[in-house]
Structure formats: C-alpha cells, structure tokens
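Apart from one protein chain that is not included, each protein chain of the complex appears where it belongs.
Right, chain A next:
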Amino acid sequence: MCQVDGTVNDPIEFPPSSRTHGSYHWAFERLLAASLVPMTAAAFVTSGSSYPVLDGLLGLSLVMHSHIGFDSMIVDYLHKRKFPILSPITTWTLRTMTVGVLVGIYQFNTNDIGLTELIAKVWTA
C-alpha cells in the first residue's frame, strides 16, 4: 500500500539538487556506454591474450554498465518508497555481487585466458 508523506494535502518534497546524482551521473553513463562500442569492435579484431589491457578495460566497463542497468531496474521496480525493506536489501545485494563479479573477472583475466578469448573459443567450440 502506498503511503502518504506527512498529511494528505502536503506537497511532494523535492530532493536537493545534486550534480553527482544528475548531470554528471547521466554523462558518465553515456560516455561509458559509448566507450563500449570501440572496445567491442576491438575485441572482435584482436585476441584478448595478446592485449590483456583490453580484457581488463572490457571487464571493468561491462561490469559498471551492468551494475548501472541493474541499479536503475531497482529504482524503477523496487523503489524504497514502496518497498522500504526489500529495496535496500536488493541494492546492497547488487553492490556485494558487483564487487564479487569484479574480483571474479579480474581472477579470470589474470589466471585464465580472459574474457574475449573465452567468448571466441566457446563460439567456435
């Protein structure tokens, strides 16, 4: 059940304006998404084993892009206003998982063949 903040006739309280949550965040998301285009193209023409920096960059950027995507889904479908308990739990689960994923990708890129090489080998397996 949706709750009303204050009395029924109180206007909505606007959050304080913040560039970190606003324009900077928006621009960062777009730059990140756009930078994935040349990285994906590079991954197609090179081999991850000979360019480990690309694998590292790709692993970091893909995870950040995914994290932002998952986070906006939580904001849209599990907002704190409507799910006061479930929403923070989900947000912190996502944050924990993202850290784990970053470590896992780093391990795979360091100790195994790396992300792009794996995809190339699986594709032609």
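Keep this in mind: contacts are C-beta pairs under 8 Å (C-beta built on N, C-alpha and C of every residue); 3 or more make two chains touch, one makes a residue touch a chain; residues count from 1.
Following the convention adopted for this analysis, contacts and distances are computed from a predicted model.
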item	value
Protein name, per the UniProt record, of whichever chain is missing from view ("Vacuolar fusion protein MON1", "Monothiol glutaredoxin-5, mitochondrial", "NEDD8-activating enzyme E1 regulatory subunit" or "Cytochrome b subunit of succinate dehydrogenase, Sdh3p")	"Cytochrome b subunit of succinate dehydrogenase, Sdh3p"
Residue among A:A42, A:L57 or A:L118 touching the omitted chain	A:L118
Residue numbers in chain A that touch the chain omitted from display	1-2, 4, 6-8, 30, 33-34, 36-37, 40, 62-63, 65-66, 69-70, 73, 97-98, 100-105, 107-108, 111-113, 117-118, 121-125
